[in-house]
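In this view, the complex is presented without one of its protein chains, the others remaining in place.
Entry: chain A
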Amino acid sequence: MTETTAAQPTEAADAAQPVLDVSDLTVSFPSEAGEVRAVRGVSYSVRPGEVLGIVGESGSGKSVSSMAVLGLLPESAEVTGSVKLAGRELLGLGDAAMSGIRGKDIGMVFQDPLSALTPVYSVGDQIVEAIQVHQSLDRAAARKRAVELLGVVGIPDPRRRVDAFPHEFSGGMRQRAMIAMAIANDPKVIIADEPTTALDVTIQAQVLEVLRTAQEVTGAAIVMITHDLGVIAGFADRVQVMYAGRPVEAGPVDEVYYRPRMPYTIGLLGSIPRLDEARAEGTARRALTPIDGNPPKMVDLAPGCPFAPRCPIAVDQCRTDEPELEIAEGAGHPTSCHRAHEIGAGLDRDAVYPVPALPEAGAIERLPRSERPTVLELDGLVKHFPLTKGAIVKRKVGTVRAVDGISFDIREGETLGLVGESGCGKTTTLLEILDLPSGQAGTVTVFGKDIRGLGRADRKGLRRDMQIVFQDPMAALDARMPVGDILAEPLRTHGWDKARIAARIPELLDMVGLEAEHADRYPQEFSGGQRQRISIARALALEPKLVILDEPVSALDVSIQAGVLNLLDELKTRLGLSYLFVAHDLSVVRHIADRIAVMYLGRIVELGAADAVFAAPSHPYTQALLSAVPLPDPRKERERGRILLSGDLPSPADVPSGCRFAGRCPKYAGLGDGEQARCRDEDPAAAVLGPDHTAACHYATALDVVPATAPH
């Protein structure tokens, strides 16, 4: 990209020398199956103050290339090419020399902030260490600097917090501490590898803000590696899309997002569900356009473009020679595609991928909501866990109010999206429904039966009608069972005979887009998306009426996720299912849910039809949540303001009195004294705002936080 960036008119004015210049970087690992060529020629350069985003799906080589830059790959990895930091070649430097550069000239922020900090030293000590390794400061001065840095990254009360241990920090605060360490020595470049992937959206917004501050303070260049196109859109100046170890498209964000010329980029942008999805009144939802197939394995790559097998517009040339990253005729940025000159010119971008048709809404879905039978009803469900202390005699020292009185119902043929950040009680709610326990307070009614008074046989019957799909398709399938046995298990449990089971299994596999022969294989032999399909097939084996989906797509890559979401959509209509869809990703929920319940600290704060909630979010928390979701649209991202929440989710063991959200509420600060007192003292009840829309806020008013798109 070094040679191509100069040609870009937008950056011609930028005379600053690139601070990090990577050219033709390749990384390969030996493996039993042959040489794994993880990175096959990556080039980029970043100038001071610039943010380069590198996007790609898992296995695209984006993390490996940054590890190679940092010299953190294992000995067995073979790295070639050139990495120049301010003119100095880094490749080939010994570990000692690299240690002098890592942490000083190049700062690092990793994905998992818990494992990146040592649990046995205080956060302050670790920052002090980072400073003292590279600067000759005495301990007191280094500590003073550590406090200062913690202040910069927005840790409240840094003087006290500097002595805290990593486990006393929440995930977001740990990531802030990591950023503090990364900027401790005024680095020239900060490499951030999926810095917000493990965090909730509101925390993600905070951390991105901190990264931006850190960049302003240090003037460093940032290389941001992520799979999230939304994060890049708002954060990066330039973006590089990676596929199969190579950049396939590179350029300024606006160019790449609005005028992509590589089918892979087009596919990626088309396959992500969007929060600002246009959904005209009464029409069916938009089908996502998934990219067929899976990313190639990096061993023995076939000749030709690695994307060709998945590309809908591949021509013969694509299968024989691999395109170079170059600026096609009429394009503003380099792409590696033989047909780049046609895309956007002769070939309509929207027509590259065939849009899968979703089936017509079934009879039950056309009925008005009030006329459909209720499938699941929760009324004031409570689940408290006692906090105990003492080894022999357990004393109760407190209560964790994991679920504190929630009510909602799901009608037949409907999808309820239950959203909230981690720790808000979503999972406990699910388990309360699935465990069919006697419950502490409140009622759970499934198919009109209160689960409280059920006998064994009735419970088993309920289990047949209510199934679950878990988040991690690998963990949810017993690795030691062939797929056929996995699918047969629910059938066997509910007394199907052998012949019926044998007939049902190919049918199930077919239903989720797999083949009958796959029944003999073990789950490991499938990709993540396929495994999730197997999970779905298992859940549907007994023809349940209600399927509980616990983050079913959050472990999948976006291009695969789209296929699974479409499958869920289709199955729902075909089989007349109802879904309880639990997710933290609001864009996904927006795409699939008919109704939405937003949870905060064991309560539902806003509940209503998806269109109503997304168009007019009325609880301040919902507003903050929605505003924190990044949109894969650079222009909108720059224009929209974020409602940043202060602090973290309070512990459910220590629930504030009055409104639970008051302590973090952006609206609360703007209220008068009398009104504030009401928030502090009075627990708000759900106020009805519309025909199917309630919010638990004393001062609920709608606020548009998601800019609408013109339907495309």
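Some points to look at:
By our rule, a contact is a pair of C-beta atoms (placed from the backbone, for glycine too) under 8 Å apart; a residue touches a chain by one contact, two chains touch by 3 or more; residues count from 1.
Note that contacts and distances are computed from a predicted model.
Per the UniProt record, the chain missing from the shown structure is "Oligopeptide transport system permease protein OppC", taken from the list "Acetyl-CoA acetyltransferase", "Polyamine aminopropyltransferase", "Mannose-1-phosphate guanyltransferase" or "Oligopeptide transport system permease protein OppC".
Of the listed residues A:20, A:410 or A:511, the one in contact with the hidden chain in the full complex is A:511. Checked against the hidden chain, the listed residues A:141, A:347, A:575 or A:671 yield one contact partner: A:575.
Among A:16, A:217, A:357 or A:387, only A:357 touches the chain that is left out of the view.
Contact with the chain that does not appear here is found for just one residue of A:115, A:320, A:493 or A:651, A:493. Per the touch definition above, the residue from A:62, A:227 or A:538 contacting the chain not shown is A:538. Taking the complete complex into account, A:292 is the one of A:24, A:78 or A:292 that touches the chain left out. Not every partner is drawn; the one left out touches chain A at residues 31-33, 36, 59, 287, 290-294, 297-299, 309-310, 312, 354, 356-359, 434, 459-460, 463-464, 466-468, 470-472, 475-482, 484-485, 489-490, 493-494, 497, 499-500, 502-507, 510-511, 513-527, 529-530, 535, 538, 542-543, 559-560, 562-564, 566-567, 569-570, 574-575.
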